[in-house]
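In this view, the complex is presented without one of its protein chains, the others remaining in place.
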Amino acid sequence: MCRWLAYTGTPVLLDTILYRPAHSLIDQSLHARMGVETTNGDGFGVGWYTPGLDTPAVVRDTGPAWNNRNLREIADHVRSPLFFAHIRATTGTAVQQTNCHPFRIGRWLWMHNGAIAGFHEMRRDLALAVDPRLFPDIEGSTDSEMMFFLAFTLGLEQDPPGAVGRMAGLVEETGHRHGVEFPLQMTVAVTDGQSLWAFRYSSQGMSRTLYYSTRVETLRALHPDTAFLRDVSDETRLVVSEPLGDLPGAWNEVPEGSCGVVQPGADELLPFAPRAP
Amino acid sequence: MCRWLAYTGTPVLLDTILYRPAHSLIDQSLHARMGVETTNGDGFGVGWYTPGLDTPAVVRDTGPAWNNRNLREIADHVRSPLFFAHIRATTGTAVQQTNCHPFRIGRWLWMHNGAIAGFHEMRRDLALAVDPRLFPDIEGSTDSEMMFFLAFTLGLEQDPPGAVGRMAGLVEETGHRHGVEFPLQMTVAVTDGQSLWAFRYSSQGMSRTLYYSTRVETLRALHPDTAFLRDVSDETRLVVSEPLGDLPGAWNEVPEGSCGVVQPGADELLPFAPRAP
Amino acid sequence: MCRWLAYTGTPVLLDTILYRPAHSLIDQSLHARMGVETTNGDGFGVGWYTPGLDTPAVVRDTGPAWNNRNLREIADHVRSPLFFAHIRATTGTAVQQTNCHPFRIGRWLWMHNGAIAGFHEMRRDLALAVDPRLFPDIEGSTDSEMMFFLAFTLGLEQDPPGAVGRMAGLVEETGHRHGVEFPLQMTVAVTDGQSLWAFRYSSQGMSRTLYYSTRVETLRALHPDTAFLRDVSDETRLVVSEPLGDLPGAWNEVPEGSCGVVQPGADELLPFAPRAP
Partner (left out) sequence: MCRWLAYTGTPVLLDTILYRPAHSLIDQSLHARMGVETTNGDGFGVGWYTPGLDTPAVVRDTGPAWNNRNLREIADHVRSPLFFAHIRATTGTAVQQTNCHPFRIGRWLWMHNGAIAGFHEMRRDLALAVDPRLFPDIEGSTDSEMMFFLAFTLGLEQDPPGAVGRMAGLVEETGHRHGVEFPLQMTVAVTDGQSLWAFRYSSQGMSRTLYYSTRVETLRALHPDTAFLRDVSDETRLVVSEPLGDLPGAWNEVPEGSCGVVQPGADELLPFAPRAP
């Protein structure tokens, strides 16, 4: 089990979102409320976009986020309009940088909370389904990275919801072939640096929690005294594994089997289901 | 807050004590029951004696114990008649190897759970009280290491309970001078490779938990079917921050203000109080 | 490029071999003389057998060997009749524990110095040749680990020289199919805890250096005053990437295209060549 957050909107210091909220992601690394495990201490990562640069930065390390000084330094000094942060609780794969999220291919970032049930047994079959040109770039041993490479293979750059749907379909088909009843459990965030897609799905229909923040205009009307809300644009949006802090009206559950799209213009909430790969 | 255990008796693989019990120390690194904090993920250490060698080995690292593969390897392959293990939850000082327990001077090992209240302010005064010949060997920045160096300065090699008492007296005197009402909170284990001294004391009389195992003979009569008890000698003894597992009759609280001595011949439980340094 | 050593014989503290010689492996981590690179600072590992235990211990870490305190502690306190040690200089794959040597499958240890030319491109083809039951246990991303899994797939447990020969044949065949003229460069050590096989081979016939120690009886006659030689049995043997120290007559080059077998009874030096997989 893991926890993650995705931010897009007015450029802010990462600290504003990562450390300052009452129940921040860093706090969740020690005391998650809604997870299967309360501790997420098996590595962390942050990926951020810088206006004018082609690819996002990705900084990852293998210790707990809560005591990492370099993360604290970066959060206090880096400003970004779009960033991902992830804290990891391994389900058995090695604790190493290449198993930490977010993962990056070109301009794209990907992070995941959940698991492929029976991944160990299916690993070879799934690896064979990865585009042979991409295969050599798999660096770690997680199901999460494999899902990213499969989604990329299946058209992520052209059609993110479709590609993630085909990836989910492939994982379920492979799982069923291996005798696994409910192969997939996932909340996933993916971005190309412009739009953000967030998915909540599980084969069993009992997905890990996922929340998105209420429109800033609405929140501002509800909480006219909250300084942060005055400083950010109407386009600002957060998607998180569990709510940060307790601002009434701020958080909305992403429904089971959904894909949220945060994009220039109106955001969307679409139904999501696995497709034939 | 931290957790620790000390083992002395029949040589066993470290694994037998560190990983196998139901509520093992490694389990406590994620889920301590009796501590102020449930997570002890800011480093760990193990120190062990090998018959025929002069000094104990000390292996320490900065990540959590629960996911450390090298600790697992060592535990599975090293056998020792006397070893210490410690998992750390920092109260603010840096997460670095030189702040991990156990600490070693010559043949001696020391580990600690607790804190000196106001240590930041008293650090200089306490450092000045360390024997100038020992001072340059202080490598870390914790109160725990400073307590060890003070106890060594005050005669640990000649009279462990007396030296620890004088160290406690010095810390309290220094604390009071700095306006701290209850300066010391400690459970400490110290050994020279032959005997083991365990202390439970706090200025306020509300010390962290500490337990010692019941005599093996008695336990064997109570639990004739427990294999481990048949394999170890009558001299075998454990001192732990919290009980490992739930064997009825196996664990006894070290009383407030006490010093337990595990030694060749009859063990002892002595009253402990700070002394004039 | 990397450096390694393998020791088998009278049980000694690892320190005796790892740190004490004038040009020890630890010294080679900073100042290799015969390597392509002088610095081997991208991780290290040590694997050792303990009489009475089924599997060898493997301790690996990602920093340089020369400043690692835990390695120093283990070397000073662990005694073994058979151990491997390896220092790594990455040619591009991630610096992570699962890419450090030695690798272990069951009772077997494997370590490697060299490279598969064009490995990035061949990685998928080679991965597909691994026994599907073993495939999910590949944890890292190196050519070295892949070679071990291929050798295991091709019969390492039954016939080590044959299996390594078939692995080399498979790598060369795959390389040639990818247009690589000289695909393989290797010195490899492998053991099951009883015998030790050491290979020196490269497609181009220009292999990395490899040396074995002279028979202890002979050396003892040459150097009657060398204490170490008096303390070890006639069966004691070392295989190393470069000589440790400058004892005249102590080191012999393993010839190009050879396999040395160190075993109970007479040791052997066999010709080695790739075979049809």
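Annotations for the structure displayed:
Which chain is which? They are A, B and C, in the order written, and residues in each are numbered from 1.
Here is the rule we go by: a contact is a pair of C-beta atoms (placed from the backbone, for glycine too) under 8 Å apart; a residue touches a chain by one contact, two chains touch by 3 or more.
Small disclaimer: the values here were computed from a predicted structure and weren't measured.
Residue in contact with the omitted chain (choice from A:61, A:125, A:235 or A:256): A:61.
Within the set B:52, B:132 or B:248, the residue that contacts the chain not displayed is B:132. In the full complex, subunit C touches the omitted chain through residues 30, 38-39, 41-42, 62-64, 66-67, 69, 90, 94-95.
Touch with the hidden chain on the side of subunit A covers residues 48, 50, 53, 55-61, 69-70, 73-74, 76-78, 97.
Residue-level contact of subunit B with the missing chain is found at 93-94, 96-98, 120-121, 123-124, 127-128, 132, 135-136, 138-141.
Throughout what follows, only the chains that are shown with their structure count from here on.
Separating the centre of subunit B from that of subunit C, both taken as means of CA atoms, is a distance of 39 Å. Touching of two or more other chains is recorded for residues 94 of subunit A.
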